[in-house]
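A single protein chain has been omitted from the complex, and every remaining protein chain is retained in its original position.
Moving on to subunit A:
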Amino acid sequence: MAGDGSYDTFPKLLLRNTAQFGARPAFQHKDLGIWQSWTWAEVAEIIRSYAAGLHRLGLRPGETIAVVGSNRPKLYWTMMAAQTLRAIPVPVYSDAVADELAFVLAHAEATLVAAQDQEQVDKVLSVSDRLPQLNRIIYDEPRGIDGYDHGRLIAIGDIINDGRAALAADPALGERIDESIRAGNGSDIAIILYTSGTTGAPKGVMLSARGCIDAATDTTRFDKLTDKDVVLAYLPLAWAGDHYVSYAQGLVAGFCMACPESSNTIEQDRHEIGPTFYLAPPRGYEAMLTRLMVRMEDAAPIKRRLFSYFLDVARRYGEQVLTGRPVPLSGRLLYALGRWLVYEPLKNVLGLSQVRVAYTGGEAIGPDLFAFYRAIGLNLKQLYGQTEAFLYVTCQPDGEIYPDTVGPPAPNVAIRIAESGEVQFRSPGMFLGYFKDQAKTAEAMTSDGYVRTGDAGFFDEKTGHLKIIDRAKDVGRLADGTMFAPKYLENKLKFYPNIKEAITFGDSREFVCAMLNIDPVAVANWAERNNVAYGSYQELAGHPLVYEMVAKDVAAVNRSLAGETVLAGAQIRRFLILHKELDADDGELTRTQKVRRRFIAERYASLVTALYNGAHDADISTEVTFEDGRKGTIAARVEIRDMQIIGPAESLGRAA
């Protein structure tokens, strides 16, 4: 494998790729409407010149260079050139506001910043008085920067040209670059990726060159990636996902990284490039599907009927066809016809025709969404990981796909479940520590060298795959000691289209109860189709038929919980439907639409009491804030439903 041989740093891999497939494309970038292309040999020459130029600008081994902007070849090259000099690139989220940017640049002690364009340059300049160690700002796109003070600003193109000229004039400089590449070794810090910092200040995750390369080598093998593959490098540079998929795997496997024209043209660019490997968070797949459905609504009736008919066929046979399990001949024929008429054209529109392997990760994906893509023949799989692991901890192997697990440990990864239920792992790509933060590093590692993920999970008995249930600190216990993972339950509930929000209670209680919000769009649509009359959200939410329908969803959740030993005791015993939508204006949700559990428990204390004292309805009166800021009160009597608990004997596939 590449990692344990002599190719233990990215610059060495670049040279290997140049020798092995020098004439094959390494980078593509759509510029002025045309896909420009650079071969590995060309890239190697550019990187050598660029590194020489950066050396002349004073970049020294061990120093850091920040990279801020979107996916553009020159920014990726900045990372390669920095690594060639054994300096450390630090990519920063391009949408970071100036303060966040200042924090990372100061913390990383960056002496150089590579900025994409005027916008990013302005941001850096606006905080430069807080960055005493910052020498120069280098930039990719010159537009609008003409009038700036050029004492501190240099275009990347000029640095490359300067380096090229210097190399031609001074052979010793070239010798020095070669020496620097030779001197590089696997224990060098290849990159520092700052975590987005949803909890507290961002932390700089230090990754070693060998770690990155070993991890990427394992997964390129796992998914059989070769130099014939193409990825669209469109995810944020600073996210481990992009650095892994595009940069590390690209260099290890020698495939081509295609950079989109701009962040707004990704759809078209994906269609034109036809990537063979694709990673997106669930909301990426969701957005694609929504756009597809909206366009389908406008299609001619015959197309709509074809679409819905063959989608049914796909749901019935798609998964089996994809994994190569036996399918009746009629199903096979229908599916083949559907592929020709519907599935392939669909994938073509989405730009996914060429995809051999697609991953989703970052958060839980809805089973329907997941099933849809698999049914139309996209090999979509789930992975679980984090920056500290250099992305992969688990990933689903071909043929062993279950929507509710994240798969078995990735190759060479060891996973264990701690006493507390927390998932801990050791992997080839695991981080060296947080930059300049011993205390946090110590917190994140166990004494025997495992990394704490902070997530609670367990191994599914049937499949041996890992299931992630919640952030460990949110997981509680029922009075009888059963594990209670609120977010896991809530996600299960929310996957039903009728349920928009769910809040579950159960920590230190006898049993689990849920407060639900119906989805006004889905339920109103249902009401219209079934001639259910109602005057307001409140009336709809309290409608007996709506309760009936939602009770079926809750029962389905209970059935699926009954199949999981660890969580069978955490079935939902009672639930109610709230009379108003949870709203950020009332402080019930955060501005990013996350439920504020504790606040809701206080605000609806009388309902929570009623859930646990056996009452069949409860009165509630709450203050609400209208959009114009005025306050009012809504009073309601809310019904509470009891649910049947399903024993393990009744659940599928398990005898008591």
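Simple rule for what comes next: a contact is a pair of C-beta atoms (placed from the backbone, for glycine too) under 8 Å apart; a residue touches a chain by one contact, two chains touch by 3 or more; residues count from 1.
Methods note: contacts and distances are computed from a predicted model.
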item: UniProt protein name of the chain not shown, from "ATP-binding cassette domain-containing protein", "Sugar ABC transporter permease", "ATP synthase epsilon chain" or "TerD family protein"; value: "ATP-binding cassette domain-containing protein"
item: Hidden-chain contact residue, picked from the options A:264, A:447 or A:531; value: A:264
item: Residue among A:143, A:529 or A:598 that touches the chain left out of view; value: A:143
item: Contacts of subunit A with the absent chain, listed as residue ranges; value: 31-34, 143-144, 146-147, 261-262, 264-265, 268
